[in-house]
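With one protein chain removed, the remaining protein chains of the complex are shown where they sit.
Moving on to chain A:
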Amino acid sequence: MKINPKLPQCLMLAGLTFAAANIQADDKFRVCADPMNPPYSTKQLTGYENKIAALFAKQLNQEVEYTWLPERIGFIRNTLKAENEDGKGFKCDVVMGVPAGYDLTETTQPYFHSTYVLLIAKGRGWDDISESSQLASLPLQRQEGLKIAMFDRGPGTEWLQKSGLLEQGVPYQSMTGDSEHNVAMQIDKDLRDGVIDMAILWGPMAAYVLSQNPPASFIAIPMQSTPDIKFDFSIAMGVRQGDDERKRQLNTLIEQNLPEIHSIIGSYGIPLLPIPKQNPAKDDDD
């Protein structure tokens, strides 16, 4: 399924879209990305988001052009929504991965669905754990020896609290100020060094940690969503609000290339779940 049989139609459709959007034929596929954020994106183009961007650009007969900025507070504002210095157009047009329904951008239809994973370093006295729920019911004395990564912006922390394990959490920031190491790299290091024995990590980050270590170094247990805590999320692409033509174009590309996209993501060892039907009424806040 590497070659999409519908490719010619797709290109034609894309061409029509360009005309409508008044985009030049030699226009570039402009991506806003973090230069040091494996496994998502890197300046060496080794991330899965880089690969998907390359796939799309090829089909559009365009070159990928990157605007690099560490993904921190203000990322969207300083990339996707930032105008070029000459006042003509924006710095970049697509953020390759945002949660579906994310509201700082408009989002395409989701292109994959993954879940958080409980990663446990083997050989540290936790090899008997095969279900996340076991942690909460361990004898108190064993619980007290537990060192598990806790994130400010992740459902794992919520889960720790509800499981009465907050005291065993080793706090981490989802954002680091370090432009040379991302959170996944830090967690990988701290797991090796024994600073922590386990972490509840988003699928791609868990996959990254696994990829950096010898096989069978970890027990990997997918976390199950409950009515209380959501662990599985759909990931979409982000475009500027109002950039409807590009959204349509990307939606077409996602639809046409889904098997290829999943094969790329799968090759990184990222857990893939079926994409659930999206609820059209995204903003339940109204």
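By our rule, contacts are C-beta pairs under 8 Å (C-beta built on N, C-alpha and C of every residue); 3 or more make two chains touch, one makes a residue touch a chain; residues count from 1.
Following the convention adopted for this analysis, contacts and distances are computed from a predicted model.
Colleague: Between "Methanol/ethanol family PQQ-dependent dehydrogenase", "Dihydroorotase", "Cytochrome c oxidase subunit 2" or "Electron transfer flavoprotein alpha subunit", which matches the UniProt record of the unshown chain?
Modeller: Record says "Methanol/ethanol family PQQ-dependent dehydrogenase".
Colleague: For the chain left out of this view, which of A:Gly125, A:Pro171, A:Gly194 or A:Pro259 touches it?
Modeller: A:Pro171
Colleague: Using the definition of touch stated at the top, determine which of A:Asp27, A:Glu65, A:Glu158 or A:Asp190 touches the missing chain.
Modeller: A:Glu158
Colleague: Out of A:Gln44, A:Asn61 or A:Ser179, which residue would touch the omitted chain in the full complex?
Modeller: A:Ser179
Colleague: Out of A:Lys58, A:Arg72 or A:Lys189, which is the one that touches the chain we can't see?
Modeller: Within the whole complex, the residue contacting the unshown chain is A:Arg72.
Colleague: So which bits of chain A touch the chain we can't see?
Modeller: Considering the whole complex, chain A reaches the absent chain at 34, 37, 40, 69-77, 81, 95, 97-99, 101-104, 106, 150-155, 157-158, 161, 166-180, 182-184, 202, 204-205, 233, 235, 240-242, 284-285.
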